[in-house]
Structure formats: C-alpha cells, structure tokens
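What follows is an incomplete set of chains from the complex, kept in their original frame.
Every chain is named by a letter (A, B and C) in the order it is written, and numbering of its residues begins at 1.
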Amino acid sequence: MRKVMIVMGSDSDLDVMNKAKEVLEEFGVEYELRILSAHRTPKQLMEAVSNLEKNGFEIVIAGAGAAAHLPGVIAALTVLPVIGVPVKSDFNDGLDSLLSIVQMPNGIPVATVGVNRSKNAALLAIQMLSLKYEDLKEKLLEYRKNMEASVIEKDKKLRGK
Amino acid sequence: MRKVMIVMGSDSDLDVMNKAKEVLEEFGVEYELRILSAHRTPKQLMEAVSNLEKNGFEIVIAGAGAAAHLPGVIAALTVLPVIGVPVKSDFNDGLDSLLSIVQMPNGIPVATVGVNRSKNAALLAIQMLSLKYEDLKEKLLEYRKNMEASVIEKDKKLRGK
Amino acid sequence: MRKVMIVMGSDSDLDVMNKAKEVLEEFGVEYELRILSAHRTPKQLMEAVSNLEKNGFEIVIAGAGAAAHLPGVIAALTVLPVIGVPVKSDFNDGLDSLLSIVQMPNGIPVATVGVNRSKNAALLAIQMLSLKYEDLKEKLLEYRKNMEASVIEKDKKLRGK
C-alpha cells in the first residue's frame, strides 16, 4: 500500500537508520531496510531503485556518511521523493556527509534532514504520504499533540506545578 | 486542486524564490507567492499557516537567509510538508542559512535543499505531489528526459559529433 | 520587582541553563525557569511571551541548540531585551546554535553570548537591570572585585608568593 524504502550505504549506519524504522512502525507504514552502496554495490543499487515503483514503494529514505553519494545517486534514478540523512562521520561531525547530500545540482533534489536525524526523515516521509493517505494526517496531528504534551509536562515539573 | 505556497522572509529573497515559481508554472501547479517574516510579521505568518489546508495548499516552500527561522517556524505550525531553501547570505555563502534550516530538532522536519536551490525545492514539491497526481509523474519523467537530452547534446557538441 | 524569564527549548538544556539561574540567585534577582519550544509548543511559547510584561518580567534569557530558533522567535514577540545562549549541539560544538541565534535580521536583535555561556547571559541581564536598579550595580562591582581577587590569588600561588 504505502511503503518506504530505507537504504543505507553501510551496516555501520544501522543504529542511526533504525530510528527511521521505529517511527514508520509507530505510524503503521510498511518499509524495507536495505544496505546498498553507491560505491561498493552500484549494480545492486541500480536494480533495487529501478524496481522501486513496481514493488510498491513511494518514498526512499537514504542515509550515508562522509562522501555521501547514496541519496543523490538514488535520486538520479527515480522520480520518487528521496529523503537524505547525513550520517555523522569522523570529519567535523558529518560536515562532509551534509554537504555531499544537500548541495545537489539543479534538477535532482534530495530532501535533506539534519545530521543523524533519521527520525525526522521518517516523519517527513509520513508527512508526504499524508497528502494521499488521510489517516496518516490524523496520526501526525496526534503525534504532535503528544510531543506538545510531553514538553508541557516537563515544563510543569520544572516549575514545580 | 494542487497548490503550493511559496513563502519568503524578505523581498530581497524574491529573485531566488522566483525560480521555484517558474518551475511550478512549467508543471502547471498552482501556487501563491508570499512575503511573511517569522520575525517581522509573526502574526500574519501564523494566520497564513493556520489557513493553509483550508485554502487548498498541500505543500509549503519557504526560503530565508542568515538566522533563517522561517521554514522551521512554519513546520512547527502545520503537518504539511515544508521544503526549506537556504538563501545565500552575507556570511560564508549562507552557512548560517543552511544550518538554521537543516538542523531542525527531532519531531519537526524541514526538507532542505541546497543553498539558493529554489528550483530544486519546486521539483521536490512536484515529486511529492506526484505521489497523488499521476499526470505530474509523467511530466517529471519528461522533464528528466529533456534534461538528459540537453546534457547529451552538449556532450556531443563538445566531442565534435 | 525585577524578574528574568529563563527559557530553554528542551529539558536537555537544563544543565547549561541552570548556571544562569545560580547567578541570578546569587544577585537576588527573581527568575522563572521554563521549557518552551519554538517548534514543539509554539502556542504555549507565544502565550508565555505575550504575558511577560504583565507578569513583571523585564528580560528574557533563552537557550537553545542546533537550529536554535527559540531566542529569535521570542525576540519577534516582545520588545523586552532577549539574551540568547547557543547551547552546544552535536554539530561542530554548536556552530549551528551560534549562527541560528546571532545572525538575526535587522530589526529584531538577540543579545548573544558564547556557546554554553549561560552564566554570562545572567550577568548581562544583571548589567542591563543595573541601569535601573542601583543596588545591582554595587553587587556587580563587588562580583568583579571577587573575580579579580580570585585570579590574583591564583597568580600569587603560582609565583610561590
């Protein structure tokens, strides 16, 4: 039905990308989790991307670090929205990852979120899907309300109320 | 039907944001162009955002420079997808704009594109809309084909063929 | 009488912001400590800010990290002086926090202190208040004298005198 492909360039990105998975599960959105490298398995990547729509995927979340080409390379091969997650690298907290992902040339956009913010990538995917699936919008509004309530709770506690 | 709100924080961002407008026009997607500042007209901004869905908008493209709060502030007030365009500022080519937009906290994502890449923001909006509107997907594929053809043409010319 | 609002965007900022609290206590300046998020509780934030003067507040200290919009959003809603504390984030020691706070557009200033320097934020608030409350100026001069004495003491000890 509504399905999101979560791709990462290396299994070292798994801890970060699992947070996207958890959000999708929470919202009842199907997903598949893949390790596909733009550099080490370019053919497998290409094949997977070319079958995205046939396999029912509507959005791709791609996480990668350092010279992070994965999201851009995927975006070049599909017109499905691609959300890029810059994974924190060993160089200036992922400045390389961030710039490699966000600074895409005109014509091939990648929807970039903050460094390691795979949770936000999932929420963004759900916001996109909610344009089409009304129930997701309801869940999003509820999710926001809970977030709001949690901050209000902490604020009250701090104020001793 | 399908309508995109293009917001900018200042009229000095107009040249940059007009490129988003042109792409939307090319794809036959309705839009409205607004100047609404998170800092100078917070009330007008809030009102506009709270009426987005009622007025038929499905996506917001927000461009801002320097301490660029506009996209994030809008994202906090709607669950519609918000696409952020970091506008080139006077400080390190918009490093401030980029970080102010992309580094959103967990819970409230902004889909960020490259500095001044409002064209990509529009294309990303259309990719999102094409999940729902089949004809846009066709146009996107055609757009890509034209882009490809233009590069091939230049390549041929360079090779003297 | 003289009262400072200390706001932070998340309870993870509490350790940093508590240092502002301690300085205000030391100077006998009333304060309230709040968690109010520009992104997760925008309505609560707005309400709190619109009641600042009615509730006797004269200055706001606002701390936030990453895409740190909180100080700027507050500054847009009040003409009370707003002091911004960039809280150290996971990205380049808070470069994102610093730029998101200090690079405000013309018209809406935020008085920014160094990364994590909430202690300085409190002292700055007291310096502002001392324009009006003479006794605070006395205390500031004494505070400086103590600081000076402490450095002199360490210098003496180092020189073996």
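As a convention for this text, contacts are C-beta pairs under 8 Å (C-beta built on N, C-alpha and C of every residue); 3 or more make two chains touch, one makes a residue touch a chain.
Not measured: the values here are computed from a predicted model.
Novice: Starting from the 3 chains in place, I would like the total count of identical chains in the complete complex.
Specialist: Here the complete homo-oligomer in the file comprises 8 chains.
To be clear about the criterion, only the chains that are shown with their structure count from here on.
Novice: Interface check for copies subunit A and subunit C. Shared numbers divided by all numbers used: above half gives same, below half gives different; which is it?
Specialist: Mostly different residues form this interface, as fewer than half of the numbers used are common to both chains.
Novice: Could you state the distance in Å from the CA-based centre of subunit A to that of subunit B?
Specialist: Measuring from centre to centre gives 18 Å for this pair.
Novice: So what's the Cα centroid distance for subunit A and subunit C, whole Å?
Specialist: Roughly 35 Å separates the two chain centres.
Novice: Touching at least two other chains at once: which residues of subunit A meet that condition?
Specialist: Where subunit A meets two or more other chains at a single residue, that happens at 114-115, 144, 147.
Novice: Spell out the part of subunit A that touches subunit B in their complex, as residue ranges.
Specialist: Those in contact with subunit B are residues 58-59, 79-81, 83, 98, 102-104, 106-115, 117, 119-121, 123-124, 127-132, 137, 140-141, 144, 147.
Novice: Mind pulling up the subunit C residues that touch subunit B in the complex?
Specialist: 9-10, 37-40, 42, 66-67, 69, 72-73, 75-77, 89, 91, 95-96, 99-105, 107-108
Novice: Please output the residues of subunit C touching subunit A within their complex, sorted ascending.
Specialist: 10-11, 14, 32-37, 40-41, 44, 66-67, 90-92
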